[in-house]
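Below you'll find the structure, written out as structure tokens, and then a few comments.
On to subunit A.
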Amino acid sequence: MMEIGLNHYLILSTILFAIGLVGIMRRKNLLLLFFATEILLNSVNIAFAAISHYYNDLTGQMFAFFVIAIAASEVAVGLGLLIVWFKRHGNVDLDTMSSMRG
Partner candidate 1 sequence: MFEAVAFYLFAFLTISMFYITVTTSQALYALTALAAGMIFISAFFFILGADFLGAVQIIVYTGAVMAIYAFGMMFFDSTRSVREKQGNKYIISGLAILSAVLVVLIFAAPMISTNMTAFYPSIEGAGNTQEVGMVLFTKYLIPFEVAAVMLLVAMIAGIVLAGKKMDLSLTLMNQAEIDEIKKEQDKKVLS
Partner candidate 2 sequence: MFDHILSILIFFPALAGVFGFMIQKESMRAYGISVAFIEFILSLWLWFAFDSNVSGMQFMEQMALIPSFGISYILGVDGISLFIIILASFFTMIGIASLTETPNEKNMIITLLFLQMTMVGVFAALDAIVFYVFWELSLVPMLYIIGAWGGPLRVYASVKFFLYTFMGSLVMLVGMLFMAYFFYQATGVWSFALLDWYRLILPESFQLWLFAAFFLGFAIKVPMFPFHTWLPYAHGQAPTIGSVILAAILLKMGTYAFIRFSLPLFPDASVFFMYPIAIIAIIMIIYTAMVAYAQKDVKQVVAYSSISHMGVIVLGTFALNVEGISGSIFLMIAHGVVSGALFLLVGVIYDRRHTKMMDQFGGLAHVMPRYATIFGVMLMASVGMPLTINFVGEFLSLLGFYEQSHILTLLAGVAIVVGAIYMLAAYKKMFFGDVTIEENKNLPDVNKRELVALIPLTIITIWLGVYPKPVLEPINNSVEAVVQLMHNKATTEEAKTRIPDLTQGIEITRTAMKEAH
């Protein structure tokens, strides 16, 4: 228990990922929903860093690095989309977005 191995990190990562999933499913406010996606990516980053550490291999860090970059760009686009929507509708509630169905 006290010896922290790779599995601990992987489990932590999984738990965080699951929390992210909760957020994804639970949030109706799109902005808060985007927070949850950040959690997903971050949880994976921990695992990458840990694997990198335990394998003594840098690829994991690289992956984490790119994931951060991707997360950042997603924020830009996502917020852009939200702003457009907000300008038109004055809210960012995804329940209002259901003009297309079936």
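On the choice of candidates, all candidates are chains of the complex that A comes from, given by their letters.
In the analysis below, contacts are C-beta pairs under 8 Å (C-beta built on N, C-alpha and C of every residue); 3 or more make two chains touch, one makes a residue touch a chain; residues count from 1.
Computed from a predicted model, the values in this text were never measured in an experiment.
By the touch criterion defined above, subunit A in this complex contacts candidate 1 out of 1 or 2. Taken in their complex, subunit A has these residues touching candidate 1: 1-12, 14-23, 25-29, 31-32, 34-36, 38-39, 42, 45-46, 49-50, 52-53, 55-59, 61-62, 64-66, 68-77, 79-84, 86-87, 92-93, 95.
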